[in-house]
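Here the complex is missing a single protein chain, while all its other protein chains stay put.
Our next item is chain A:
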Amino acid sequence: MSLPRKILVDGEQDTLSSEAVEESYDFDLFVIGAGSGGVRASRAAAAFGAKVAICELPFHPISSEVIGGVGGTCVIRGCVPKKILVYAAQFRGEFEDSRNFGWELPDQIEFNWKKLLDNKTQEIVRLNAVYKKLLSNSGVTILEGEGKVVGAHKAVVSLPDGSKQHYSTKHILIATGSRAQRVNIPGQELAITSDEALSLDELPKRAVILGGGYIAVEFASIWKGMGAKVDLVYRKDLPLRGFDDEMRAVVSRNLEGRGIKLHPGKTLSELRKTEEGIRVVTDTGDIIMADTVLFATGRLPNTKRLKLEAVGVELDKSGAIKVDEYSRTTVPSIWAVGDVTNRMNLTPVALMEGTCFAKTVFGGQPTKPDYHSIPSAVFCIPPLSVVGFSEEEAVQQGKGDILIYTSTFNPMKNTISGRQEKTVMKLVVDSETDKVLGASMCGSDAPEIMQGIAVALKCGATKAQFDGTVGIHPSAAEEFVTMRTLTRRAPSGKPKTNL
(Lines give C-alpha, C1' and ligand atoms only; values in the text may rest on other atoms or scores of the structure.)
Protein backbone atom coordinates (compact mmCIF):
# COMPACT_ATOMS: atom_id res chain seq x y z
CA MET A 1 0.00 0.00 0.00
CA SER A 2 1.46 3.36 -0.99
CA LEU A 3 1.59 5.96 1.75
CA PRO A 4 -0.23 9.23 1.18
CA ARG A 5 2.09 12.09 0.24
CA LYS A 6 2.47 14.70 2.92
CA ILE A 7 2.29 18.09 1.20
CA LEU A 8 2.82 20.98 3.59
CA VAL A 9 2.61 24.61 2.67
CA ASP A 10 3.95 27.49 4.73
CA GLY A 11 1.36 28.23 7.41
CA GLU A 12 -0.46 24.90 7.12
CA GLN A 13 -0.63 22.65 10.15
CA ASP A 14 0.61 19.08 9.98
CA THR A 15 -2.76 17.62 10.83
CA LEU A 16 -2.28 14.44 8.83
CA SER A 17 -1.91 11.36 10.93
CA SER A 18 -0.33 8.30 9.36
CA GLU A 19 -3.78 6.73 9.01
CA ALA A 20 -5.40 9.78 7.44
CA VAL A 21 -6.12 9.46 3.75
CA GLU A 22 -5.94 12.55 1.54
CA GLU A 23 -8.72 13.38 -0.85
CA SER A 24 -8.02 11.63 -4.13
CA TYR A 25 -6.89 13.77 -7.09
CA ASP A 26 -5.68 12.88 -10.57
CA PHE A 27 -2.53 14.92 -9.90
CA ASP A 28 -0.74 16.58 -7.02
CA LEU A 29 0.24 19.41 -9.35
CA PHE A 30 -1.21 20.59 -12.63
CA VAL A 31 0.93 23.17 -14.45
CA ILE A 32 -0.38 25.38 -17.24
CA GLY A 33 2.49 26.59 -19.43
CA ALA A 34 5.69 24.70 -20.21
CA GLY A 35 8.09 27.61 -20.42
CA SER A 36 11.10 28.19 -18.19
CA GLY A 37 9.16 28.57 -14.92
CA GLY A 38 6.62 25.82 -15.57
CA VAL A 39 9.17 23.23 -16.67
CA ARG A 40 11.47 23.94 -13.71
CA ALA A 41 8.60 23.81 -11.19
CA SER A 42 7.27 20.56 -12.69
CA ARG A 43 10.61 18.79 -12.61
CA ALA A 44 11.45 20.02 -9.11
CA ALA A 45 8.01 19.00 -7.80
CA ALA A 46 8.34 15.57 -9.42
CA ALA A 47 11.77 15.18 -7.80
CA PHE A 48 10.05 15.70 -4.43
CA GLY A 49 7.71 12.82 -5.27
CA ALA A 50 4.69 14.71 -6.56
CA LYS A 51 2.53 13.38 -9.38
CA VAL A 52 2.72 16.17 -11.98
CA ALA A 53 1.05 17.05 -15.27
CA ILE A 54 2.05 19.97 -17.48
CA CYS A 55 -0.04 21.40 -20.27
CA GLU A 56 1.28 23.37 -23.27
CA LEU A 57 0.00 24.55 -26.64
CA PRO A 58 1.24 22.88 -29.87
CA PHE A 59 4.68 23.98 -31.09
CA HIS A 60 5.33 26.76 -33.61
CA PRO A 61 8.13 29.37 -33.75
CA ILE A 62 5.55 32.20 -33.92
CA SER A 63 3.11 32.09 -31.03
CA SER A 64 -0.57 32.92 -30.98
CA GLU A 65 -3.41 32.31 -28.56
CA VAL A 66 -3.56 28.68 -29.69
CA ILE A 67 0.09 27.98 -30.58
CA GLY A 68 3.12 27.87 -28.28
CA GLY A 69 5.38 24.92 -27.59
CA VAL A 70 7.32 23.24 -24.79
CA GLY A 71 10.25 25.49 -23.96
CA GLY A 72 8.19 28.66 -23.95
CA THR A 73 9.13 32.15 -25.05
CA CYS A 74 12.79 31.98 -24.02
CA VAL A 75 13.64 28.82 -25.93
CA ILE A 76 11.37 29.15 -28.95
CA ARG A 77 10.86 32.85 -29.65
CA GLY A 78 12.95 34.78 -27.14
CA CYS A 79 16.38 34.66 -25.56
CA VAL A 80 17.77 31.64 -27.42
CA PRO A 81 16.92 32.51 -31.06
CA LYS A 82 17.64 36.18 -30.28
CA LYS A 83 21.14 35.33 -29.04
CA ILE A 84 21.76 33.24 -32.17
CA LEU A 85 20.86 36.29 -34.27
CA VAL A 86 23.09 38.52 -32.11
CA TYR A 87 26.02 36.16 -32.71
CA ALA A 88 25.36 36.39 -36.45
CA ALA A 89 25.14 40.19 -36.39
CA GLN A 90 28.39 40.54 -34.41
CA PHE A 91 30.38 39.10 -37.29
CA ARG A 92 29.98 42.32 -39.31
CA GLY A 93 31.98 44.24 -36.71
CA GLU A 94 34.46 41.39 -36.40
CA PHE A 95 35.06 41.42 -40.16
CA GLU A 96 35.55 45.20 -40.11
CA ASP A 97 37.93 44.98 -37.15
CA SER A 98 39.92 42.06 -38.56
CA ARG A 99 41.53 44.04 -41.39
CA ASN A 100 43.96 45.92 -39.13
CA PHE A 101 44.86 42.59 -37.56
CA GLY A 102 46.18 41.42 -40.91
CA TRP A 103 43.16 39.64 -42.34
CA GLU A 104 42.70 40.35 -46.05
CA LEU A 105 38.98 40.05 -46.67
CA PRO A 106 37.00 40.93 -49.79
CA ASP A 107 35.16 44.24 -49.57
CA GLN A 108 31.84 42.56 -50.27
CA ILE A 109 31.05 39.80 -47.78
CA GLU A 110 27.72 38.11 -48.43
CA PHE A 111 25.25 37.34 -45.67
CA ASN A 112 22.74 34.51 -46.19
CA TRP A 113 19.70 35.17 -43.98
CA LYS A 114 17.87 32.03 -45.15
CA LYS A 115 20.75 29.81 -44.02
CA LEU A 116 20.84 31.43 -40.59
CA LEU A 117 17.05 31.18 -40.27
CA ASP A 118 17.05 27.47 -41.14
CA ASN A 119 19.83 26.74 -38.64
CA LYS A 120 18.10 28.78 -35.95
CA THR A 121 14.80 26.97 -36.50
CA GLN A 122 16.57 23.61 -36.46
CA GLU A 123 18.10 24.50 -33.10
CA ILE A 124 14.82 25.52 -31.47
CA VAL A 125 13.13 22.37 -32.79
CA ARG A 126 15.97 20.39 -31.18
CA LEU A 127 15.57 22.28 -27.88
CA ASN A 128 11.80 21.76 -27.92
CA ALA A 129 12.44 18.00 -28.10
CA VAL A 130 15.11 18.25 -25.36
CA TYR A 131 12.64 19.97 -23.00
CA LYS A 132 9.97 17.34 -23.68
CA LYS A 133 12.51 14.64 -22.88
CA LEU A 134 13.58 16.38 -19.67
CA LEU A 135 9.95 16.44 -18.54
CA SER A 136 9.16 12.84 -19.42
CA ASN A 137 12.45 11.64 -17.86
CA SER A 138 11.36 13.41 -14.66
CA GLY A 139 8.08 11.49 -14.70
CA VAL A 140 5.97 14.50 -15.66
CA THR A 141 2.88 13.86 -17.82
CA ILE A 142 2.85 16.18 -20.86
CA LEU A 143 -0.54 17.23 -22.21
CA GLU A 144 -0.76 19.10 -25.52
CA GLY A 145 -3.57 21.61 -25.72
CA GLU A 146 -4.94 24.76 -24.13
CA GLY A 147 -5.21 24.52 -20.36
CA LYS A 148 -7.70 26.43 -18.25
CA VAL A 149 -8.56 26.58 -14.57
CA VAL A 150 -12.21 25.76 -13.90
CA GLY A 151 -12.09 25.44 -10.12
CA ALA A 152 -9.76 25.61 -7.14
CA HIS A 153 -8.79 21.98 -7.83
CA LYS A 154 -9.98 21.53 -11.40
CA ALA A 155 -8.36 22.06 -14.79
CA VAL A 156 -9.53 21.40 -18.32
CA VAL A 157 -7.45 20.88 -21.45
CA SER A 158 -8.86 21.66 -24.91
CA LEU A 159 -7.08 19.27 -27.25
CA PRO A 160 -6.09 20.15 -30.84
CA ASP A 161 -8.91 17.90 -32.12
CA GLY A 162 -11.48 20.01 -30.25
CA SER A 163 -12.22 17.53 -27.47
CA LYS A 164 -11.84 18.43 -23.79
CA GLN A 165 -10.23 16.53 -20.92
CA HIS A 166 -10.98 17.33 -17.27
CA TYR A 167 -8.54 16.76 -14.42
CA SER A 168 -8.66 17.12 -10.66
CA THR A 169 -5.54 18.34 -8.90
CA LYS A 170 -4.41 19.29 -5.41
CA HIS A 171 -2.43 22.31 -6.63
CA ILE A 172 -2.46 24.34 -9.83
CA LEU A 173 0.50 26.36 -11.08
CA ILE A 174 -0.02 29.00 -13.75
CA ALA A 175 3.11 29.73 -15.79
CA THR A 176 1.67 31.04 -19.03
CA GLY A 177 4.25 33.80 -19.51
CA SER A 178 3.73 36.98 -21.49
CA ARG A 179 3.09 38.12 -25.03
CA ALA A 180 4.36 41.06 -27.10
CA GLN A 181 1.85 43.90 -27.18
CA ARG A 182 0.84 45.84 -30.25
CA VAL A 183 0.32 49.59 -30.55
CA ASN A 184 -3.11 50.86 -31.50
CA ILE A 185 -2.40 53.18 -34.45
CA PRO A 186 -3.76 53.29 -38.02
CA GLY A 187 -2.01 50.61 -40.06
CA GLN A 188 -0.87 48.65 -37.01
CA GLU A 189 -1.53 45.38 -38.86
CA LEU A 190 1.48 46.21 -41.08
CA ALA A 191 3.82 45.96 -38.09
CA ILE A 192 5.33 42.85 -36.53
CA THR A 193 6.41 41.89 -33.00
CA SER A 194 9.55 40.11 -31.80
CA ASP A 195 7.88 36.73 -32.49
CA GLU A 196 7.73 37.35 -36.23
CA ALA A 197 11.02 39.27 -36.25
CA LEU A 198 12.84 36.08 -35.30
CA SER A 199 11.28 34.18 -38.20
CA LEU A 200 11.05 36.66 -41.10
CA ASP A 201 11.17 35.13 -44.58
CA GLU A 202 13.36 37.98 -45.77
CA LEU A 203 15.81 40.23 -43.99
CA PRO A 204 14.58 43.84 -44.09
CA LYS A 205 16.71 46.38 -45.95
CA ARG A 206 15.02 49.24 -44.07
CA ALA A 207 13.64 48.69 -40.58
CA VAL A 208 11.81 51.02 -38.21
CA ILE A 209 11.64 49.92 -34.58
CA LEU A 210 9.24 51.47 -32.10
CA GLY A 211 10.34 51.18 -28.49
CA GLY A 212 13.26 51.94 -26.22
CA GLY A 213 13.44 48.74 -24.18
CA TYR A 214 15.91 45.88 -24.41
CA ILE A 215 14.05 44.11 -27.23
CA ALA A 216 14.07 47.29 -29.33
CA VAL A 217 17.79 47.99 -28.94
CA GLU A 218 18.70 44.33 -29.44
CA PHE A 219 16.82 44.13 -32.74
CA ALA A 220 18.30 47.47 -33.81
CA SER A 221 21.76 45.96 -33.31
CA ILE A 222 20.81 42.67 -34.97
CA TRP A 223 19.37 44.19 -38.14
CA LYS A 224 22.09 46.85 -38.41
CA GLY A 225 24.71 44.13 -38.04
CA MET A 226 23.09 42.24 -40.89
CA GLY A 227 23.26 45.26 -43.16
CA ALA A 228 19.86 46.93 -42.79
CA LYS A 229 19.22 50.66 -42.44
CA VAL A 230 17.67 51.00 -38.98
CA ASP A 231 15.61 53.80 -37.41
CA LEU A 232 14.88 53.49 -33.68
CA VAL A 233 11.95 55.56 -32.38
CA TYR A 234 11.30 55.94 -28.64
CA ARG A 235 9.46 58.33 -26.30
CA LYS A 236 12.22 59.21 -23.84
CA ASP A 237 15.47 61.11 -24.37
CA LEU A 238 17.42 57.90 -23.90
CA PRO A 239 16.63 54.21 -24.47
CA LEU A 240 16.46 51.54 -21.72
CA ARG A 241 14.30 53.27 -19.12
CA GLY A 242 14.94 51.78 -15.68
CA PHE A 243 18.64 51.17 -16.27
CA ASP A 244 21.42 53.40 -14.92
CA ASP A 245 21.19 56.77 -16.72
CA GLU A 246 24.90 56.94 -17.40
CA MET A 247 24.87 53.50 -19.03
CA ARG A 248 21.77 54.42 -21.05
CA ALA A 249 23.75 57.29 -22.54
CA VAL A 250 26.62 54.93 -23.35
CA VAL A 251 24.29 52.51 -25.16
CA SER A 252 22.71 55.41 -27.05
CA ARG A 253 26.14 56.63 -28.18
CA ASN A 254 27.16 53.13 -29.26
CA LEU A 255 23.96 52.56 -31.25
CA GLU A 256 24.51 55.84 -33.04
CA GLY A 257 28.19 55.06 -33.54
CA ARG A 258 27.25 51.82 -35.27
CA GLY A 259 25.02 53.72 -37.71
CA ILE A 260 21.56 53.30 -36.18
CA LYS A 261 19.45 56.43 -36.56
CA LEU A 262 17.88 57.45 -33.26
CA HIS A 263 14.59 59.35 -32.94
CA PRO A 264 14.24 60.18 -29.23
CA GLY A 265 11.17 61.90 -27.83
CA LYS A 266 8.95 60.53 -30.58
CA THR A 267 6.39 57.83 -31.27
CA LEU A 268 4.61 56.52 -34.36
CA SER A 269 1.24 57.86 -35.42
CA GLU A 270 0.50 55.99 -38.65
CA LEU A 271 1.66 53.19 -40.95
CA ARG A 272 0.58 53.04 -44.58
CA LYS A 273 1.37 50.52 -47.31
CA THR A 274 2.73 52.06 -50.52
CA GLU A 275 4.52 50.76 -53.61
CA GLU A 276 7.86 51.86 -52.13
CA GLY A 277 7.24 50.07 -48.83
CA ILE A 278 5.63 51.00 -45.53
CA ARG A 279 5.26 54.75 -45.05
CA VAL A 280 5.92 55.38 -41.36
CA VAL A 281 4.76 58.69 -39.88
CA THR A 282 5.97 59.89 -36.47
CA ASP A 283 3.94 62.09 -34.13
CA THR A 284 6.21 65.00 -35.09
CA GLY A 285 5.45 64.53 -38.78
CA ASP A 286 8.68 62.80 -39.83
CA ILE A 287 8.24 60.30 -42.64
CA ILE A 288 10.42 57.19 -42.80
CA MET A 289 10.13 54.50 -45.46
CA ALA A 290 10.53 50.92 -44.28
CA ASP A 291 10.23 47.30 -45.36
CA THR A 292 9.59 46.17 -41.79
CA VAL A 293 8.15 47.94 -38.75
CA LEU A 294 8.73 46.29 -35.39
CA PHE A 295 6.63 47.07 -32.33
CA ALA A 296 8.87 46.52 -29.31
CA THR A 297 6.84 48.42 -26.76
CA GLY A 298 6.63 45.86 -23.99
CA ARG A 299 4.90 42.62 -23.13
CA LEU A 300 1.65 41.75 -21.37
CA PRO A 301 0.88 38.77 -19.10
CA ASN A 302 -0.87 35.85 -20.81
CA THR A 303 -4.04 35.69 -18.71
CA LYS A 304 -6.77 36.91 -21.05
CA ARG A 305 -8.10 33.48 -22.08
CA LEU A 306 -7.66 31.86 -18.67
CA LYS A 307 -10.72 33.65 -17.18
CA LEU A 308 -9.11 33.42 -13.74
CA GLU A 309 -11.40 35.92 -12.04
CA ALA A 310 -14.19 33.36 -12.40
CA VAL A 311 -12.40 31.08 -9.92
CA GLY A 312 -11.41 33.92 -7.58
CA VAL A 313 -7.84 34.58 -8.73
CA GLU A 314 -7.14 38.32 -8.60
CA LEU A 315 -5.30 40.13 -11.39
CA ASP A 316 -3.74 43.58 -11.41
CA LYS A 317 -4.69 46.22 -13.98
CA SER A 318 -2.13 44.94 -16.52
CA GLY A 319 -3.62 41.45 -16.28
CA ALA A 320 -0.78 40.06 -14.16
CA ILE A 321 -1.66 37.50 -11.49
CA LYS A 322 -1.37 38.88 -7.96
CA VAL A 323 0.75 36.61 -5.77
CA ASP A 324 2.25 36.67 -2.29
CA GLU A 325 5.94 36.23 -1.44
CA TYR A 326 5.63 32.47 -1.97
CA SER A 327 3.97 32.83 -5.43
CA ARG A 328 0.54 31.93 -4.06
CA THR A 329 -2.52 33.59 -5.62
CA THR A 330 -5.67 34.71 -3.83
CA VAL A 331 -6.93 31.11 -4.16
CA PRO A 332 -4.86 28.96 -1.73
CA SER A 333 -4.48 25.98 -4.09
CA ILE A 334 -3.52 28.09 -7.12
CA TRP A 335 0.00 29.45 -7.62
CA ALA A 336 1.78 31.42 -10.35
CA VAL A 337 5.39 32.02 -11.43
CA GLY A 338 7.26 33.82 -14.19
CA ASP A 339 6.22 36.64 -16.52
CA VAL A 340 2.52 36.03 -15.87
CA THR A 341 3.06 37.55 -12.40
CA ASN A 342 5.00 40.53 -13.82
CA ARG A 343 7.52 40.65 -10.98
CA MET A 344 10.93 40.54 -12.62
CA ASN A 345 10.52 39.19 -16.12
CA LEU A 346 13.73 37.27 -16.71
CA THR A 347 14.19 33.57 -17.52
CA PRO A 348 16.52 32.83 -14.56
CA VAL A 349 14.04 34.56 -12.24
CA ALA A 350 11.22 32.31 -13.48
CA LEU A 351 13.53 29.33 -12.85
CA MET A 352 14.20 30.57 -9.30
CA GLU A 353 10.48 31.14 -8.66
CA GLY A 354 9.67 27.65 -9.97
CA THR A 355 12.27 26.06 -7.69
CA CYS A 356 11.08 28.04 -4.65
CA PHE A 357 7.48 27.07 -5.38
CA ALA A 358 8.36 23.35 -5.50
CA LYS A 359 10.37 23.57 -2.26
CA THR A 360 7.53 25.42 -0.53
CA VAL A 361 4.67 23.18 -1.65
CA PHE A 362 6.28 19.76 -2.06
CA GLY A 363 9.62 19.94 -0.28
CA GLY A 364 8.47 21.03 3.15
CA GLN A 365 10.89 24.00 2.95
CA PRO A 366 8.94 27.25 2.60
CA THR A 367 11.21 29.38 0.39
CA LYS A 368 10.72 32.92 -0.88
CA PRO A 369 12.38 33.94 -4.15
CA ASP A 370 15.22 36.39 -3.45
CA TYR A 371 15.20 39.32 -5.88
CA HIS A 372 18.33 40.93 -4.44
CA SER A 373 21.34 41.38 -6.78
CA ILE A 374 19.86 39.75 -9.86
CA PRO A 375 22.11 40.33 -12.86
CA SER A 376 20.76 40.99 -16.33
CA ALA A 377 22.03 41.82 -19.79
CA VAL A 378 20.92 43.70 -22.86
CA PHE A 379 22.40 41.98 -25.91
CA CYS A 380 22.83 45.06 -28.03
CA ILE A 381 26.20 45.34 -29.80
CA PRO A 382 28.29 45.88 -27.72
CA PRO A 383 26.22 44.52 -24.81
CA LEU A 384 25.22 46.13 -21.53
CA SER A 385 25.14 44.12 -18.32
CA VAL A 386 24.18 45.17 -14.82
CA VAL A 387 23.70 43.83 -11.31
CA GLY A 388 22.32 45.45 -8.18
CA PHE A 389 21.36 49.11 -7.91
CA SER A 390 21.75 51.75 -10.58
CA GLU A 391 23.21 55.05 -9.37
CA GLU A 392 19.72 56.57 -9.28
CA GLU A 393 18.29 53.69 -7.21
CA ALA A 394 21.23 53.76 -4.80
CA VAL A 395 20.89 57.51 -4.29
CA GLN A 396 17.16 57.17 -3.58
CA GLN A 397 17.53 54.26 -1.20
CA GLY A 398 20.93 54.86 0.36
CA LYS A 399 21.35 56.07 3.93
CA GLY A 400 24.76 57.64 3.46
CA ASP A 401 26.42 59.23 0.45
CA ILE A 402 26.89 57.08 -2.62
CA LEU A 403 30.36 56.78 -4.09
CA ILE A 404 30.61 56.38 -7.85
CA TYR A 405 33.64 54.81 -9.49
CA THR A 406 33.79 54.73 -13.28
CA SER A 407 36.28 53.63 -15.89
CA THR A 408 36.00 54.64 -19.54
CA PHE A 409 38.64 53.22 -21.82
CA ASN A 410 39.46 52.23 -25.35
CA PRO A 411 39.55 48.41 -25.34
CA MET A 412 42.90 46.96 -26.37
CA LYS A 413 41.34 45.39 -29.46
CA ASN A 414 40.07 48.79 -30.64
CA THR A 415 43.52 50.36 -30.44
CA ILE A 416 44.51 48.11 -33.36
CA SER A 417 41.17 47.85 -35.18
CA GLY A 418 40.64 51.61 -35.02
CA ARG A 419 37.02 51.25 -33.90
CA GLN A 420 35.89 54.38 -32.06
CA GLU A 421 33.95 52.72 -29.26
CA LYS A 422 34.77 52.98 -25.58
CA THR A 423 34.02 50.43 -22.89
CA VAL A 424 32.44 51.89 -19.76
CA MET A 425 32.38 50.26 -16.32
CA LYS A 426 30.84 51.52 -13.13
CA LEU A 427 30.66 50.61 -9.45
CA VAL A 428 28.12 52.12 -7.04
CA VAL A 429 29.31 52.00 -3.42
CA ASP A 430 27.72 52.83 -0.06
CA SER A 431 30.08 55.28 1.68
CA GLU A 432 29.06 54.13 5.17
CA THR A 433 29.46 50.37 4.77
CA ASP A 434 31.86 50.29 1.77
CA LYS A 435 29.51 47.70 0.24
CA VAL A 436 29.29 47.56 -3.54
CA LEU A 437 25.59 48.15 -4.22
CA GLY A 438 25.67 47.95 -7.99
CA ALA A 439 27.88 47.29 -10.97
CA SER A 440 27.41 47.89 -14.66
CA MET A 441 29.39 47.51 -17.84
CA CYS A 442 28.83 48.31 -21.48
CA GLY A 443 31.36 46.69 -23.75
CA SER A 444 32.42 43.38 -25.27
CA ASP A 445 31.78 40.34 -23.05
CA ALA A 446 29.93 42.43 -20.43
CA PRO A 447 27.41 39.64 -19.62
CA GLU A 448 30.17 37.04 -19.22
CA ILE A 449 32.06 39.35 -16.85
CA MET A 450 28.98 40.48 -14.91
CA GLN A 451 27.98 36.95 -13.88
CA GLY A 452 31.11 36.74 -11.71
CA ILE A 453 30.56 40.23 -10.31
CA ALA A 454 27.01 39.16 -9.38
CA VAL A 455 28.41 36.39 -7.17
CA ALA A 456 30.56 38.98 -5.36
CA LEU A 457 27.57 41.29 -4.79
CA LYS A 458 25.44 38.38 -3.58
CA CYS A 459 28.17 37.68 -1.02
CA GLY A 460 28.07 41.33 0.11
CA ALA A 461 31.49 42.28 -1.25
CA THR A 462 32.99 45.63 -0.26
CA LYS A 463 34.94 48.04 -2.43
CA ALA A 464 38.04 47.19 -0.37
CA GLN A 465 37.59 43.53 -1.32
CA PHE A 466 37.28 44.45 -5.00
CA ASP A 467 40.45 46.56 -4.66
CA GLY A 468 42.23 43.73 -2.87
CA THR A 469 41.53 41.29 -5.70
CA VAL A 470 44.31 40.73 -8.23
CA GLY A 471 43.25 41.35 -11.82
CA ILE A 472 43.65 39.15 -14.88
CA HIS A 473 45.94 40.95 -17.31
CA PRO A 474 45.44 41.97 -20.04
CA SER A 475 41.65 41.93 -19.84
CA ALA A 476 38.78 44.38 -19.67
CA ALA A 477 37.50 42.60 -16.56
CA GLU A 478 40.51 43.70 -14.49
CA GLU A 479 39.19 47.28 -14.57
CA PHE A 480 36.62 46.22 -11.96
CA VAL A 481 39.41 45.62 -9.45
CA THR A 482 41.56 48.64 -10.34
CA MET A 483 39.05 51.49 -10.01
CA ARG A 484 40.92 53.34 -7.27
CA THR A 485 39.92 56.93 -8.04
CA LEU A 486 36.53 58.22 -6.97
CA THR A 487 34.63 59.73 -9.92
CA ARG A 488 32.04 61.52 -7.81
CA ARG A 489 30.15 61.45 -4.54
CA ALA A 490 26.36 61.58 -4.75
CA PRO A 491 24.52 62.68 -1.59
CA SER A 492 21.72 60.20 -0.85
CA GLY A 493 18.25 61.33 -1.83
CA LYS A 494 19.56 63.61 -4.58
CA PRO A 495 20.39 62.06 -7.98
CA LYS A 496 23.46 63.56 -9.58
CA THR A 497 25.57 62.50 -12.55
CA ASN A 498 28.30 64.19 -14.51
CA LEU A 499 26.36 63.82 -17.74
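Following the convention adopted for this analysis, contacts are C-beta pairs under 8 Å (C-beta built on N, C-alpha and C of every residue); 3 or more make two chains touch, one makes a residue touch a chain; residues count from 1.
Keep in mind that, in the parts below, contacts and distances are computed from a predicted model.
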Per UniProt record, name of the chain withheld from view ["Glutaredoxin-C8", "Phosphatidylinositol N-acetylglucosaminyltransferase GPI3 subunit", "Heat shock 70 kDa protein 8" or "Ribosomal RNA-processing protein 42"]: "Glutaredoxin-C8"
Residue, one of A:Leu117, A:Ala249, A:Val323 or A:Cys380, that touches the chain absent here: A:Ala249
Residue among A:Ala44, A:Ile174 or A:Leu238 that touches the chain left out of view: A:Leu238
Which of A:Gly49, A:Gly227 or A:Pro264 contacts the chain that the document leaves out: A:Pro264
Chain not shown, touching residues in chain A: 237-238, 245-246, 249, 252-253, 256-259, 261, 264-265, 408, 418, 420, 422, 497-499
